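A single protein chain has been removed from this complex, and every other one stays in its place.
Chain naming follows the written order as A, B, C and D, and within any one chain the residues start at number 1.
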Amino acid sequence: MQQSVTEIRRLIARHKFWDYVFAIVGLICLLVGILTLMGLFAQLVADGAPRLKPHFFTSFPSRFPEEAGILSAWVGTILVMLVTAFVAVPLGVAAGVYLEEYAPKNWLTAIIEINVTNLAGVPSIVFGLLALGLFVYQLNFGQSILSAGLTLALLILPIVIVATRESLRAVPGSIREAAYALGATRWQMVSNHVLPYSSSGILTGVIIGLSRAIGETAPVITIGALTFIAFLPHSPVSGQFPFISFEWLKDPFTVMPIQMFNWTSRPEEEFQLNAAAAGVVLLAMTLAMNAVAIFLRYHIRKKVKW
Amino acid sequence: MSASVQPVLKAESKNLNFYYGDFKALTGISLPVHDKKITALIGPSGCGKSTFLRCFNRMHDLYPGNRYDGEITLNPDGVNILSPKVDPIEVRMRISMVFQKPNPFPKSIFENVAYGLRVRGISKRSVLEEKVEEALTNAAIWNEVKDRLNDLAFNLSGGQQQRLCIARALAIDPEIMLFDEPTSALDPIATANIEELMAELKKRFTILIVTHNMQQAARVSDYTAFLYLGEVVEFNDTKKIFTTPDNPRTEDYITGRFG
Amino acid sequence: MSASVQPVLKAESKNLNFYYGDFKALTGISLPVHDKKITALIGPSGCGKSTFLRCFNRMHDLYPGNRYDGEITLNPDGVNILSPKVDPIEVRMRISMVFQKPNPFPKSIFENVAYGLRVRGISKRSVLEEKVEEALTNAAIWNEVKDRLNDLAFNLSGGQQQRLCIARALAIDPEIMLFDEPTSALDPIATANIEELMAELKKRFTILIVTHNMQQAARVSDYTAFLYLGEVVEFNDTKKIFTTPDNPRTEDYITGRFG
Amino acid sequence: MDNKHMNTSSPDTTLSLTECVSSAEASRRLAHKRSRHLKERLVEFILFLAAFSSVATTFAIVAILVYESIPLFKHVSLVEFLTDPQWTPLFDDAHFGIMPLVSGTLVTTGVALSVCIPMGTIIAIYLSEFAPHKVRETVKPFLELLGAVPTVVFGYFALIVVTPLLQKVMPDLPGFNMLSAGLVMGIMIIPYVSSVSEDAMRAVPMHLREGSYAMGATRFQTAVRVVVPSAFSGIAAAYILGISRAVGETMIVAIAAGMQPTLTWKPTESASTISSYIVQVALGDLPHGSIGYQSIFAAGLTLMVMTLVFNIIGYWLKKRFREVY
Partner (left out) sequence: ADKLVKIDGSSTVYPITEAVAEEFQKAKRGAVKVTVGISGTGGGFKKFCRGEIDLSGASRPILKKEMEACKQAGIQYIELPVAYDALTVVVNPQNTWVKSMTVDELKKIWEPAAQGKITKWNQVNPAWPNQPLKLFGPGADSGTFDYFTEAVVGKAKSSRGDFTASEDDNVLVQGVSRDRGGLGYFGYAYYAENSKKLKAVPIVEKAGKPAVSPSVDTVKNGSYQPLSRPIFIYVNAKSVDKPEVKEFVDFYLNQAPKLTKAVKYVPLPDKAYALAKSNFAKKKTGTGFGGEPEVGVSVEELLQREGKH
C-alpha cells in the first residue's frame, strides 16, 4: 500500500494542523498560569508600594497604618524557619538515606514508603490539628515558636525525604560499587561519597520545602498565632555565658502570613495597603528561596555529569 | 618474579553456582586462578563472565536476593571467601576491582587514590602521599598527573580516568585484581596503554580479566576460560585455546560463528 | 526478486557531513545504497555508524543543535531527503527503522504493529487486521503471537520484541529499512532468527544495517562499508572486504588488531 | 541491599581468615572489626528511627484525631454525623451533620480539578514534547513559583479580583462563592499537576519516542499515543497530588468561599469546606475538651479519611499502570 506522495503530504498536513493547534493551546494555558502569577505580583506591588519603605521593616505593628511594620513578623518567620530547618533537615535526610541506601525489601519498608507518599498528601490544616492536640496541649509547648517550628517541620518532612531520595538516586551505582570495592563499609560509602555528591540536590529540596513552609498560614492559625505582637522574642545569643539562649523557643510570636491575614481583617481600608506590602515581602522571600533552589539545581546539573 | 614452570594456585573456584533470585546465572564453575598470571574470561554476552568475576569480591552481596553456592578459596590461607561467615569487607580489602566504565569519585585525583587507604584508617599525610605516588607510578599515569593532583578526576580523559581507577585499586596492595572489560569504553590508543600496563602489573599481582574482545584475551592473558550459558566450556593455556581448542563450541565462538 | 548483475541505486549519500553542535561526527561520507541488497556499516565504537544511519530517517531532527551538510538522494524520485524543505515525517514514512534495543510501545501486540498504519490515518479494523497479520508473518513471529494479539508487548521475550519491532517497521511498507545493531541485545538463537529473517526481507526491501559484529556483517550483508573516525575508509562487496581489503586499516580492524 | 548478610559475620571467622597473620595483627583487626560493626549497626538504627518518624507522625495524627473526636461521637451517632443535613456544632441548637462541609469540599475540589487537570496536563505535554529546550528550562521553574505563592495571597486574589470579574458575567453571583475560590485554587494547583506530569513524561525513555517518530508520527501523535500512555502512572500520581492539595486547601476557601455550612452542590453558592471550618473555629480560641474543639478534630478526621481514600486510589492506579517501558 505505498500511498502516493501527494496523498501522504495531504495526510501530513492534516496531522500537522493538530500539532499547531495543540502548540497554541499549550502556550495559552502556560500564559494563563504565568500571567496570573505576574498579575498577582504586580497588583500586590502596586497596592503595597506606598508602604514599602525601610521603616516598614523596622517597626512593629500599630493601629496607624502608615506606622505599622513587619518587624515582629519577619523576625518570627525567620526563627520559626530556623526551628523547622533544624528538625526537618536531619530527620528528612536521615530518613531518605535509610530508605534509599539501607532499607531491606520488606513490609516495614513498604509501609514507610507508602506512608511518606501519603503524608505528602495530608492537608496542612490537619498538621495544625496535630500540633494543637500534641504540641500545644499534650506536650505543653504552648503557642510558641517551638510549636510552630515543629509543626511546619513535620509538614515539610515528606518533601525533604523525597528530595533526598531523588538526589541519592542520581548518584550512579558505579560510584557505590567503586567505594565498596575498595573495602568501604556502608556508612563510609554513604558519608564519604553518596551524601557529599548529592548535597546540593538535597539542599535544593530543603529550600523548596522551607519556601512552602514560609507561606503556610492555616496550621499556624490553628495553634493560635493570630496575635498583636509588638516586641521581639528573646535573642538567641546572649551577652553572658553560655552565650546561647533557647528562651525564644517558648516565646509568643507572629509570622508573615499571619500578619498579613491580620491586616486584611482590619476595618480600616488603609490597612489593605499594609497587607499588600506584607504580601510583596512574603512573595519576594518565597521567590528568592525558589530562585536559589533553581540556581542550585541548574548549577549541579552543569557541574557533575556522571 | 615468579614465572615458575609449575604455576602456584592463588585462588580456586570449586563447583560454584550463583543465583540472581530464582535465575541461576552460574552452574558448577570450577576454575583455578594462578598466581601472578593473567586469566581471561571470554564468552558471548550474558554468559556470566561479569557475574563470575564479581563473586571474587562479593559485589553481589550489595543487592538483595543474590545467592552463592559453592566455594572460592583464596590462598595462601585457603579461606572460602564466599562463606557467609567471612566479612565481605575483609575480602574486598584483599581483592580489588576495576570496572568497565571508568568510575572515579568526583574528588581530586589525590583523594581518589587515597580513598582505599583512608578506609583502612590511614590518614597520615606523608604515608598517603608516598602510597599515592607509588600507585600512580605503577599505573603509569604519575607523569601525566603529578602536577595536578588536586584537580578533579573528572577532568581527565577516559583512558586516564581508567588508569586512575587502576591506581586506586593498586594503592591498597591487593592480592588479586579483577578487571571487567576495562578497555571497552576506551579508544584504541588508551586500550593499548592499559594492555601494556597489565603486562607490567602481572609481575606483582594476580589478574583476572573479563573481555569481549578475543584478540585482547589472546594478546594479554596467560590462561583463558571460555564460558557459555553460565558454564565453563573450556579452560586452558591461552595459546592452546586460540590455536587448537578442545571443544568445538569454543572454536565456533572464537572464529565468530556465533556471539 | 531483483538480483540483477548491475545493482540498482536506491539511495546515495553524497559528501555528507554531520555535526552534533560543534562536534563533527561525519566527514564527507559518500556511499551508494543498492536496491534490495543489504549494506552493512562496520567500524569501532564511536566511529559514526549510528550517526550515519540515523541521517536516513532524519532522526537527528529530534534534537536541537544537530546539523546536516551534504545530500542523501532517494530514488526513484531523486529527492534529497536531508533538504530542510523536505518534511522529515514524509521521509520517515518511506524509510523505517529498527533500533538496537527493542522498543515496543506500552500497548498490545496488535496496536504496536498497527501504530504506523493508524498514524497514516487508517483505522478500518479489517484493513488493520489484514496488514498486521501480514507484517507479523513477514517478521516470522505470527505463529508465536497469533493467539495473544491483545497481550501487552512487554510480555514478549527480547528476541520476540525485536521481531515485533521489525513487524512494526514492515507494516508501513517502507522503501528502505534501517537496522541499528538489531541483535546486540539478543541471545545467539534470537540473533540467528533475525539474521535469517533479514535474508528473507532483502528480497522485498533495501536494508542498511549497523553491526559491531564483523561475523554478522560477513554473514548477512552484500556490501560493507568500514567507517573510522567519521569517515568511510573502505566500501566494497562484503566478500572482498572480508578477504582482501584494499585498506590496511580495514584489515587491522577486521583481524581484531584494534577496536 | 542485603544488610543482614553484611553484618552477620562473627569474630571467629576473622581468625580463620588471618590464621597465617601474626596473632597481634589478628587481634588488632578483630578489635577494629568489632567496633566497625557496632558503629555500622548503630548508624543504621538511627537512620531507621528517622525513617520511622514519618510513620510515627501519621500515627500521631490519626491517634490525636481519633482520640480528640471520640467524645463527640459519644454524643453524636455516626449515622447522625453522616446524614444530618445541618452543621451548627457551636450553636444553641446544635447539629452535627458533616455533609454540608463535605459537599463544600467536594464542590470546590471539583471546580479546582476542572481547571488544573486539563490545564496542567496540557502544559505538561506542551513543555515536555513541544516547547524548545530553552523555553522549558526557563518556564518550568517560573510556573512552579505559582505553587509557592502563599495561599493567603491567592485567597484575596479570588475575593477581590476574580469574584468581581465573575459577577460581571453572572450578576447574581454572591460575593463569597465556591466558583471563584475553586477557580483560583485550580490555578494554584496547576504547577503541582504540570510539574509532576512533566517529570513523568520526561522519564519516558527517548527510544520510545524515537520509535514513534520513526513511524512517521507527528509530535501530537507521539505525545498522545505513546508518551502519555507510557507515563500514565506518573500522571495519575500528579492528579492525586492535585486532588490532595485541593481537598485540603484552607486559606483560599476560608477567605473567598464564604464560611457558610450549607448542603449544596451548586458552585455558585457560598459554602464552607472542612478545612475552612477548622480554621474558622481555630481563629477563635479552642479550649481543650469543648464541643468546638472536638468538632474540629472530627472534621479533621473526615478530611484525613478523604485524603486517605484518594491516596489509596492513587496507589492502586500507580500499581496497576506502572511504567513498564
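Throughout what follows, a residue touches a chain if its C-beta (ideal position, glycine included) is under 8 Å from a C-beta of that chain, and two chains touch if they have at least 3 such contacts.
Fair warning: this is a prediction, and the values are worked out from it, not measured in the lab.
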Shown chains that the omitted chain touches within the full complex: A, D
Residue touching the undisplayed chain, where the options are D:H95, D:R136 or D:K318: D:H95
Contacting the left-out chain in the complete assembly, out of D:T163, D:S212 or D:Q294: D:T163
Residues from chain A at the interface with the omitted partner, ascending: 60, 62-63, 224, 226-231, 252, 264-269
Interface with the unshown chain - residue positions in chain D: 86-88, 90-93, 95, 159, 163-164, 167, 172, 174-176, 255, 258-262, 270, 280-281, 283-287, 290, 292
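Throughout what follows, only the chains that are shown with their structure count from here on.
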Euclidean distance of C-alpha centroids - chain C vs chain D, Å: 47
Distance from chain D to chain A - Cα centre to Cα centre, in angstrom: 14
Per-residue overlap in chain D, given as positions that touch at least 2 other chains: 1-2, 6, 36, 216, 218, 221
Shared-contact residues (touching 2 or more other chains) in chain C: 89-90, 93, 119-120
Complex contact set, residues of chain A against chain D: 12, 15-16, 18-19, 22-23, 25-27, 29-30, 32-34, 36-37, 39-40, 43-44, 90-92, 94-95, 97-99, 101-104, 111-112, 114-130, 132-134, 137, 154, 157-158, 161, 185-187, 208, 211-212, 214-218, 221-222, 224, 226, 256-257, 260-261, 264, 275, 279, 282-283, 286-287, 289-290, 294, 298
Interfacial residue positions of chain B with respect to chain C in the complex: 44-46, 184, 187-188, 191, 213-215, 256-259
Touch list for chain D against partner chain A, complex: 1-4, 6, 36, 39-40, 43-44, 46-55, 57-58, 60-61, 64-65, 67-68, 119, 122-123, 125-127, 130-131, 137, 139, 141-146, 148-154, 156-157, 161, 187, 190-191, 194, 216, 218-221, 223, 240-241, 244-245, 247-251, 254, 275, 278-279, 282-283, 285-286, 288, 296-297, 300, 303-304, 307-308, 310-311, 315
